[in-house]
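A single protein chain has been removed from this complex, and every other one stays in its place.
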Amino acid sequence: MVGEGILKGLAETARNFFGSYVSKDRLTTVQYPEQREPQIEATRDFPFLVYDGADWQQGMRCVACQICEKECPPKCIFIEKSKDKKPDAFGKMQIYPATFNIDISVCMSCQICVEVCPFDAIKMDVEYHQSSDDRFGALLLNKQRLSKSNEYYNAIHPTEASAVDAQRAEELAKLEAKAKAAAEVKAAAEAKAAADANPALNASPQQPAGDPQ
Amino acid sequence: MTHLALMTQHLDQIFVLTSHWLLSYLPIALQPLCSAILSVAAIIIAFATLFALTTLLERKGLGRMQNRYGPNRVGPCGLFQPLADGVKSLTKEDIVPIRADRAVHFMAPVLLVAASFMGYAVLPIGRNMVMVDMNAGVLFFFAIGSLMELAVFMAGWSSRSKYSLLGAMRAIAQMISYEVPLVLASVVVLMQAGSLSTVAIVNMQATYSGIWPHWFVFTPWGFAGFALFMIAATAESNRSPFDLPEGESEIIAGYYTEYSGFKFALFFLGEYIGMFATSGMAITLFLGGWSAPFSFLTWIPSYFWFFAKLLTIISVFIWIRGTLPRLRMDQLMNLAWQFMLPMTLLNLLTTGIWHFMLPGFLRWIVCSTMVIVPCILLGSGLKYKKKFQIRTYHFSQ
Partner (left out) sequence: MSTATLAAASLNLEPANESGMDQLLEIAMGPQHPSTHGVFRMNVVLDGERVVRLKPVFGYLHRNHEKIAENETYLGSMPYTDRLDYMCPLTNNWAYALAVEKLAGIQVPERAEYLRVITGELTRLQNHTCLIGFLMQDMGASGTPLMYAFRQREIILDLFEALTGARMMCNYMRFGGCRVDLPAGWLDQAKKVVADFPRFLDEYERLLVSNEILMDRTQDVGVLSKELAISAGISGPMARASGVDYDIRKVDHYSIYDRFNFRVPLGSHGDVYDRFMVRVLEMRESVSILQQALRDIPEGPIVDPKTKIRGFRPKPGEAYGRIEGPKGELGFYLVSDGSPNPYRYRVRPPSLINLTILEDLCLGRNVADIVVILGSIDIVMGEVDR
């Protein structure tokens, strides 16, 4: 019949019109900024530096190895190494970055820096409200603006963060066990060395000539 | 008359009574002039408000059809959006191309708005509420409607731009082609009513047999005439699916590409007002003007029914706009000349037969057949000629 397809189309549109008052999936608008979509866990926006503990400078995991700087495709990371060292989470003295800048107007959120970091120091944040009206430098994030705590990391990416934490705890446990074993060996060696150095002290006591008075 | 009946009558005639009361304060010599001014002011205010409401309704209606809200930020449910649009169009810079013909460029939107408003002079909006009761009202309406085409061409030509010229050419061809079925579709009403006066046509339809009104749309020839009139009205108002002249995705905005700011708003206004006027004429000719659909509803004021019918037609326009893609130029022309013109001529024949047959079941059967069968035959014939295929697809082995 003439016009049949047109009538079917009209019926379809009418169904959507009335359906939009009734069912949720025919009106999918989220009224931003009053409503927000729930954050999907794996979202990645811009990088941030993770620190353990309370002090962001002391607890920073980054050791300025500059691997992320080399691997970043648009070359938006700028690192300068420090001259002194500070202890890291495992107790070893490491250098740290004196400056760590990321230009997020260049960053393309590709996550390659996160993949190649051997120290779990740089992870992807979920903050996308980074726009600013300052043209010169507001989008160049420095070390302090980039540092966020491990608790924050656990809050935004729970699965990933707990896996990282478990792995680090395991490493720490292994290190401690190794250190303990090393300490035991050292203590045993010390005791042996002391025994060799002073045989008189360690010789089994002879029966005293005197009487037990 | 009972109290209730008196009150409903007063409510129905409230605008007429108010204007008489206002005019009684003026000297007799000035009364006709002031009465005209009052009517003009009333029409402009009423229909400009309707225009503002329609722009909002259209955006919200389209939005809901597309699974989204329409404008809902400005004011509660977006009610102040037309105000915001008005402020925007008033404060925009008025750019006139350097090679444009300034006088014609300026006059085109003015002419469009003036021509479209003039059509309301003969539409009876309520009982005794027509501005000018001409005895050639329908003729006047269609004559004034042709002025709109002139305005469109003025706009396209004066802009001296290729896109505008293309758009203007298309618009003129379309509008002229659809004038013919538009007028022919209304001739059937004139044949049956025996008068060109809009007031007489509505009065003829405002009678009831039982609870059913005598609207012309409830007859086979009236229904066909109404359908044809509405299709032609859509084309005359450049609305989807006939909005090729303003084909947004092809030639930007067609004949009003070079207009900005207030003049663009005037074009918009003129087109919508023209759409309301043509719909108003359709209501007058086929849908019984200001008469109520059932005899027990006549206590509701007449102007309410007119605007209710107008709003219904506008909603259908919006519905169609949200659904259909637009027709290409040659398809548009083919529809006008190869389908609608023969149908309107056949409709004339059907009306004549209806008039001369005795009232009863037989004339319903005969006239319905005379309307439906050619429609189907012509439709399938045209479809066959274009070789529309419902195709089947095979898959590779």
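Letters are used for the chains, namely A and B, taken in the order the chains are written, and counting of residues starts over at 1 for each.
Going forward, a contact is a pair of C-beta atoms (placed from the backbone, for glycine too) under 8 Å apart; a residue touches a chain by one contact, two chains touch by 3 or more.
Predicted, not measured: the structure shown is a model, and the values here were computed from it.
Peer 1: If I'm reading the header right, one chain is hidden. Which shown chains does it touch across the whole complex?
Peer 2: Result for the missing chain's touching partners among shown chains: A, B.
Peer 1: Considering the complete complex, identify which of A:Q57, A:Q111 or A:Q144 is in touch with the unshown chain.
Peer 2: A:Q111
Peer 1: In the whole complex, not just what's shown, which of B:N67, B:N128 or B:N203 touches the removed chain?
Peer 2: Of these options, the touching residue for the absent chain is B:N67.
Peer 1: From the list A:I67, A:I95, A:L139 or A:V164, pick the residue that touches the absent chain.
Peer 2: Going through A:I67, A:I95, A:L139 or A:V164 one by one, A:I67 is the residue touching the chain not shown.
Peer 1: Take the complete complex as the reference. Which residues in chain B touch the chain that isn't displayed?
Peer 2: Interface with the chain not displayed, on the chain B side: 62, 65-68, 162-163, 166, 240-241, 243-244, 247-252, 321-331, 383, 386-391, 393-396.
Peer 1: What is the set of chain A residues that contact the non-displayed chain in the whole complex?
Peer 2: Answer for chain A: residues 2-6, 8-9, 11-13, 16, 28, 40-44, 67, 71-73, 108-112, 115-116, 124, 159 touch the chain left out.
Going forward, only the chains that are shown with their structure count from here on.
Peer 1: In the complex of these two chains, what residues of chain A are touching chain B?
Peer 2: Per the touch definition, chain A meets chain B at residues 1-3, 6, 9-10, 12-14, 16-17, 20-21, 26-29, 31.
Peer 1: What part of chain B is in contact with chain A in the complex they form?
Peer 2: Residues 61, 64-69, 319-320, 322-324, 375-376, 379-380, 383.
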